[in-house]
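Structure provided below as structure tokens; questions to follow.
Here the complex is missing one protein chain, while the rest keep their positions.
Let's turn to chain A:
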């Protein structure tokens, strides 16, 4: 059970027990050591956000509504009107499902985290530009100013990924990744919507609104035709009208909103923050827009599809430093050989911590234990779905709060409040993922008085049975490891 230093070097992951002791060097794929909070399936081919419960709900709703339509309405309509109706319905349904899967399962455009050399180089550059700072003093948030097509844009430094974010990129706090051209994190789709899957997301909501309108229209037709023979209420009982009615307005509204965004080449993020609005300044314009609506639409929907920057299915090279996701969210780069040496000592420390954590769990209330204070900035509290501050602003805590409340106000003012209502509902429903044991998530650490649903989630998160189980599991592992040392 005990890994000795004289054992052949093998790849160890801190989140698993390194007791396998296989004599040969087993090649592992890179998705296994991916530092973000994502779930991978089919050996790295499919990736989703960690909290994907709402995605299954979406799937269920679409399938049930369509199923009922095909089962109850289509036979009548096909025989009385035309058999083209179920055919068109079927094509639409498959298109919707295809686009949904594509949007949910693909990489939204995640930026891989900086290698240690890059990070060190950037730090050096920042230090020389800021001047020498005394040890212990936290330098101000790092930004770089860039002139893009005549418009000044600030590039922010991401403390988690250790890079200066490209323009329009944003760090998703739910997935813990920087995503290029970040639109929003969609819980219904179970993934972030970014550069690589925005077109799939748009086509999904567009085709879904067409499908819902189609079903709604033909269900009404069915009801009317039947009510000529029977009573109106009886006919109504036989049709799945209700679900359709509510979803029509929200989905059609959302499609309309995104059509507007595409034609002006903005992201949801930018629109909500009013980055390119003329209200900010007379000379404020969108530097990314191509000028004409048609070019903007074509570029967004038919432009070249960039490849994934994270090599999920590649094999980990034995000497290449790989990011090892530590339980506190930051990562440490070690080569796989160093892993096994560090593994033993680290495991010893970890196991002790697991045991202490497990023992202290029932006593934990509002003070999550921080194991190793990383330079994790707060401001990752964008749990208000994606209507809140979509960009976890890497500034001080207070600024993230107005963001949360402002988001609410802004939303109230919007015409398309249908879609926001839609997404607001998801935030309390959204079951928070079990925190990575033994760390209850650090983002909730800064005491934020306002956002009620944040504090709402807070205690549930700690008492979440799934997290208790994983914590328990890890404490058991810890005990086993301790006994083996």
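The rule is short, and it goes like this: contacts are C-beta pairs under 8 Å (C-beta built on N, C-alpha and C of every residue); 3 or more make two chains touch, one makes a residue touch a chain; residues count from 1.
As a convention for this text, contacts and distances are computed from a predicted model.
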UniProt name of the unshown chain, from "Probable glutathione S-transferase GSTU1", "Golgin subfamily A member 7", "Sorting nexin 2B" or "Nuclear cap-binding protein subunit 2"? "Golgin subfamily A member 7"
Identify the residue among A:111, A:174, A:205 or A:223 that touches the chain left out of the display. A:111
Quickly run down the residues of chain A that touch the omitted chain. 27, 94-95, 98-99, 102, 111-112, 114-115, 117-118, 121-122, 146-149, 153, 155, 163, 166-168, 180-181, 200, 203, 287-288, 295, 298-299, 301-307, 309-311, 313-315, 317-320
